[in-house]
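For this depiction, one protein chain was excluded, whereas all remaining protein chains were kept in their positions.
Moving on to chain A:
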Amino acid sequence: MFDFLDSGQYDLLGAFWVTAQLALYSALGSLIWGTALVAMRVSPVPLMRGFATAYVNVVRNTPLTVVLVACLLGLNQTLGVSLGADRSENIGFRLAVLGLVAYTGTFVCEALRSGINTVPPGQAEAARALGLSFTQVLRLVVLPQAFRAAVTPLANVLIALTKNTTVAAAIGAAETSLLMKTMMENETDALFTVFAIFAFGFIVLTLPTGLVLGWAAKRLAVKR
């Protein structure tokens, strides 16, 4: 039943490793980009607020597939941006990380904004009364509490991101869904086994994230 796995024809672990790397780099990038976006979104400078709001509304409503395809056809094939990669599969990977960061950052921004909204206004008012500037209020008082309140929505964003890495197959990153497609075309008599393997792989990837972050959300919640 599993004999096609022994043939050495398919690099299952390699594909899942690419997926995990995609998820990890994109998660780091989108956390940073999302934080920057939310900082702009609540900032006193109207232009930054407008930019962040417009960016979030536009990118959030664009399908991720369109974002990634635009990265490949637009950035790479039309403009010649390759992000310092020389081999074609590397280009796919790096462009996928870029697209995933651009897309997921908007959801991180929204999650953090809902986190900021849970911080009682008195906290920011007290910080201002102490004479802290906007960046100090945000950095020292509001965002630390917002992050702790936003662990659950952020966990959902990260799980969705892990699943969204499969879309990178659309621009040729050698990750799991591309391998599954090949395997399903070749191993037609073992369709259900192949699907079960990949389903199991993703459950292994997403379930611990949910459990750990669910536990973290309880631990970190600000007791009021």
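Going forward, a contact is a pair of C-beta atoms (placed from the backbone, for glycine too) under 8 Å apart; a residue touches a chain by one contact, two chains touch by 3 or more; residues count from 1.
Throughout what follows, contacts and distances are computed from a predicted model.
Participant: I want to check something: the complex is missing a chain, and I'd like its UniProt protein name from "Amino acid ABC transporter permease", "Pyruvate dehydrogenase E1 component alpha subunit", "Cytochrome c oxidase subunit 1" or "(4Fe-4S) cluster-containing protein".
Facilitator: In UniProt, the chain that is not shown appears as "Amino acid ABC transporter permease".
Participant: Sort through A:20, A:69, A:83 or A:217 and give me the one touching the missing partner chain.
Facilitator: A:69
Participant: Using the document's contact rule, name the residues of chain A that touch the chain not shown here.
Facilitator: 41-42, 44-49, 51-53, 57-58, 60-66, 69-70, 73-74, 77-80, 107, 110-111, 113-114, 116-117, 119, 121, 124-125, 128, 133-134, 137-138, 142, 153, 156-157, 159-161, 163-167, 169-170, 176-177, 180-181, 184-185, 188, 191, 195, 198-199, 202-203, 206-207
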